[in-house]
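What you see is the complex with one protein chain gone and the rest in place.
By letter and in written order, the chains are A, B and C; residue numbering begins at 1 in each of them.
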Amino acid sequence: MKEYLLILVGTVFVNNIVMTKILGLCPFMGVSKKLETSLGMGAATTFVLTLASASSYLINHYLLGPELAYLTTLSFIVVIAGIVQFTEMVIQKTSPVLHQVLGIYLPLITTNCAVLGIPLLNVQENHNFIESIFFGLGGALGFTLVMVLFAGMRERMEGADVPEVFKGSAIAMVTAGLMSLAFMGFSGLIK
Amino acid sequence: MLAALLAMSAIAIVLGAVLGYSAIKFRVDGNPLADKIDAVLPQTQCGQCGYPGCRPYADAIANGEADINLCPPGGEEGIQKLAELLGVEPKPFGSDAQPKPKSVAFIDENTCIGCTLCIQACPVDAISGAAKQMHTIIAAECTGCELCLPPCPVDCISMLPLEENVANWKWKYPVYALRPSK
Amino acid sequence: MAAFFSPFLSKPDTVSRIMLQVLLALLPGIAMYVWYFGPAILVSISLASITALGTEALMLKLRDRPVAPFLKDHSALLTGWLLALSIPPLAPWWLVVVGTAFCIVVAKHLYGGLGNNLFNPAMVGFAVLIISFPAQMTQWISPHGLGQIELTFADQLRYMFLGILPPNVTLDAITMATPLDTLKTHLHLDEPIRQILDMPIYGRLAGQGSEMVSWGFLAGGLYLMARRIISWHIPLAYLGTIFAMAGIFHLADPAHYVTPLFHWFSGAAMLGAFFILTDPVSSPTTHHGKLIFAAGAGLITYLIRAFGGFPDGTAFATLLMNICVPLIVLYTQPKIFGRKGRKP
Partner (left out) sequence: MSALFKFHGGVHPPTHKTESTATPITRLPLPARLVVPFRQHAGDAAIPIVKPGDHVLKGQLIGEPQGFVSSAVHAPTSGVIEFIGPHPVAHPSGLPDICAVLIPDGKESWIEKVSVDYRNTPIAGLREHLRMAGIVGLGGAVFPSDIKLRPLRGHSIQNIEVLILNGAECEPYITCDDMLMRERAAEVVRGGEILRFMLGAGKVLIGIEDNKPEAIAAMRAAVQAEGLPFEVAEIPTLYPSGSAKQLIRVLTGREVPSGELPTDIGVQSFNVATAYSVARCFEQGEPMLSRIVTVTGNVTQPRNYEVLLGTPIADLLAHSEPKTDTRGYLMGGPMMGTPLPSTDVPLVKASNCFIAMSDALFPAPPATLPCIRCGRCADACPADLQPMDLYWFARAKDFGKTQSYHLFDCIECGACAYVCPSHIPLVQYYRFAKSEIRAREQDKLSADRARERHEYREFRMEREKREKEEKLRAKERAAQATKPAATGEVPTASDAAAEAQRKIQDALAQAKAQAAEAQPRNTENLTPEQLAEIAEIEARRARIRELAKSDVEAPKE
């Protein structure tokens, strides 16, 4: 059980997929204007990612096997698209407000490189079923945590006296850069 | 090669089934967004946005036909609220639709001939009067939409901007020199 | 002009006086530093100050803001000093200049100048330097009396500015790793703590000279708390968490984990607790928020020191907790008057 926790904590803090692996930047930049939207987006991405890493393991292990390995990326994308579409319908039904506020970024989860990246990493480091789920969950929670923190910072920066040239996404990029600088402090924490 | 096709089609079939089922189960209709947009609009029903009133403009924005900066009475904060609601970038006003200070219509009583054309034109029934009787505008109800100006045959209606008095005076945004006062 | 709205009375205190107090509070630590490590630090502090003021003036000119009031508020000076104190005194001159310039320009003025920055400028500079120039950042000099070759002040200056060493002296001879660094390297070699601590570099509590410098910063910090410039919440929570964590690990496995006091008086713990974490702009404003912020920083500092890749985690802990400040403040809002539900 210890190594599962280690994977989980590892992917949330040490090698955070947004901060150290620099994956999933477009929703990270696009949705983090407001706290509620980033929470919603985080929840949606966690839901999709956990399902995706679970189903990608099953597909890779049982359906494709070694000789069809070249199909992994293709099949993963199809599965992820299916799951995202399913999630969009669930969200539209349960909370139309969140669906409207997330807007275009909800279907965009399909193209989120983190959502495809993590299953591929799972395959690369051939995690077993439980490990890949924890890895997916950890990656998504790391993504959500960092995006919510980033949304908090951006909401406070709204009122800052930022020079005209840097207003909006420019200062957001700088802040994201400094955030990943800070996350480098964790490097080496987990061997 | 055959196995690959089989595998992919298997995935496709499974996903198709799941999505088809959930499409039926999670059907949703109606568009609650239009009501929310209508709640933000200033309800002057003035038509300056090109739509016959606020509700049609709200529906137009909801299904994406209309832009959010066509409502001068809503002013700057109107666009801000619409942008926040729709999660888009707030756009400044176009050159034609500049917001004007809030004003109220006023009927010059010596030229009014009591033809009731303005009464029929007023979207919020803010003009009291009858055929051949004197007409007057209920200042409290008038939204300043200027729809009563064109139909008046004798042009006796003029728009008076609301002047500041002790009751509706507002504290101003504090301005202070960054340099020391001396 | 500002006196045209009520209230027309105000306390005579000003931002520059507050920052001045903090600068004064740094002096005991700097005195110890000079006493034990020689006057080289004064050179880098003055270099940092000149760069800080120069960059600040330049940025203010670019944003056509009045330069005088902002220069007199000493906030840029404080950032410069904190950065100079956290990098090796014998580091080449351009290291201090680049670091300070980066702090003032990127970490402070890009966000809008005084009061708008989200990260602690000094620590941003330190993090950039330690990641971009790891070699120069480990050239710490040894305290007096450790038998190392003593460079005269002139030699030190020549090395800092020209990079020339006296004829028969190699770089390794005059520099050494920080006590924390040597501890980590030797721990990796699985040597027991007792044996490591017998090395000449270690004094009674921690590093030979650096523990005295930490005492200096502790004295300065207590002065600040006495003058109510900083509140007790952040230092207490930060040092408390480090003490607790170190205590637990030390009790669990004394052979591999040093005593809490060692952690207190080594590296930038004291400097961080009283001067870096308590930067009012980048730390939370609510009392509970300060406690959570400092406790988190303490936890991360200990984790990086005990398990991480860098010798001292204070800088990264500060930056990581600065990221969480807006959220911490959002969720630790105190109950306002009339919402406390207090019925006597």
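As a working rule, a contact is a pair of C-beta atoms (placed from the backbone, for glycine too) under 8 Å apart; a residue touches a chain by one contact, two chains touch by 3 or more.
Nothing here was measured: the structure is a model prediction, and the numbers come from that model.
In terms of the touch definition stated at the top, the absent chain reaches A, B, C within the entire complex. Of the candidate positions C:Ser75, C:Thr100, C:Gln139 or C:Ser214, contact with the unshown chain belongs to C:Ser75.
By the touch definition given at the top, chain C reaches the unshown chain through residues 2-11, 13-15, 17-18, 66, 69-70, 73, 75, 112-116, 231, 280-281, 285-286, 329, 333-340, 342-344.
Residues 38, 41-45, 53-54, 77, 123-126, 141, 143, 164-174, 176-182 of chain B touch the missing chain (whole complex, contact as defined above).
Residues 156, 158-159, 161 of chain A touch the missing chain (whole complex, contact as defined above).
The working rule: only the chains that are shown with their structure count from here on.
Distances from each chain's CA mean to the overall CA mean are smallest for chain A.
By C-beta contact pairs, the most connected chain pair is A-C. Centre-to-centre spacing of chain A and chain C amounts to 34 Å, using the average Cα coordinate of each chain. The touching residues of chain A, when paired with chain B in their complex, are 33, 37, 59, 63-64, 67-68, 71, 74-75, 78-79, 82, 85-86, 89-90, 92-93, 96-97, 100-103.
Residue ranges on chain C touching chain A, taken from their complex, read 63, 106-107, 109-113, 116, 118-119, 124, 127-128, 131, 300, 303-304, 307-310, 313, 315-317, 319-320, 322-324, 326-327, 330. Taken together, the chain A residues at the contact with chain C in this complex read 35, 148-150, 152-153, 155-157, 160-163, 166, 171, 174-175, 178-179, 181-190.
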